[in-house]
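Only one protein chain is missing from this complex, and each of the others stays in its spot.
Moving on to subunit A:
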Amino acid sequence: MARAATNRRKLVLTLLAWTVGIAMFFPILWTALTSFKTEAEAIASPPSFLAFHWTLENYAEVQARSDYFLHFMNSVVISLGSTLAGLLVAVPAAWSMAFVPGRRTRDVLMWMLSTKMLPPVGVLIPIYLLFRDSGLLDSRIGLIIVLTLINLPIIVWMLFTYFREIPGEILEAARMDGAGLREEILFVLLPMAVPGIASTLLLNVILAWNEAFWTLNLSASQSAPLTAFIASYSSPEGLFYAKLSAASTMAVAPILILGWFSQKQLVRGLTFGAVK
């Protein structure tokens, strides 16, 4: 009886999980499918799921009309650059919070997190003016700086959670063994935290890759990443669904592939410390 009940429960949960999973994945699948249709088929009603005339012309046209590779490289440079810059600041910050906490450490952590609750548009004007006056508009450096700052709280929090799991005695042993602060972090703490740092890095690359608000508002043509590339297919030319879909597919494909290969690492990273 009890076993039958458990099995039924399992079945319901499995069905629910698949439903949610498919619901979440469907828009991406639909975008990918649409990118292979002609514009006429893309807006046909009722839409055809697979039985349409498959074509690559949207990709060819998108590539001909805008420089995908430039935007791709911008996305790579901005997401990797902001992640590395973030780690450079966050590693020492998380070290001090995890291993030499003060009375206000908790408050500082909460305050950092609270900056993520502020609607970004609230600081758009001041940041835009600052960027304009310092010549950072439409530059990769400018976007790296702003994305580093935006995602820093998340990086510090993730690293902090990881570092806290590392026994302080091991760092003390390194100090007794003659290691200075730099050696302690480089040779002992970081190698022990490699899984945590890897998942922090991955998550941050994904967040930075997908970040649209700041990249759209602070870039024009030179530094525009793939988010701007997609956006350029939506408004000015009316609704060309097939081409928009092709652009979107090209923009999300790299990060989707990265995410697919690192999903194990990511899941581990995000649930780390949740169960002990």
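A few remarks follow.
One rule holds in what follows: a contact is a pair of C-beta atoms (placed from the backbone, for glycine too) under 8 Å apart; a residue touches a chain by one contact, two chains touch by 3 or more; residues count from 1.
Quick note on the criterion: contacts and distances are computed from a predicted model.
Between the listed names "ABC transporter ATP-binding protein", "NADH-quinone oxidoreductase subunit", "Anti-sigma-W factor RsiW" or "Sulfurtransferase complex subunit TusD", the UniProt record for the complex's undisplayed chain reads "ABC transporter ATP-binding protein".
For the options A:P46, A:G122 or A:P191, the residue in contact with the chain missing from this view is A:P191.
Listed residues A:L130, A:A179, A:L216 or A:L258: the one in touch with the omitted chain is A:A179.
Within the whole complex, the absent chain has one touching residue among A:L16, A:A60, A:L129 or A:I170, and that is A:I170. Mapped onto subunit A, the footprint of the missing chain covers residues 167, 169-170, 172-180, 183, 187-188, 191-192, 194.
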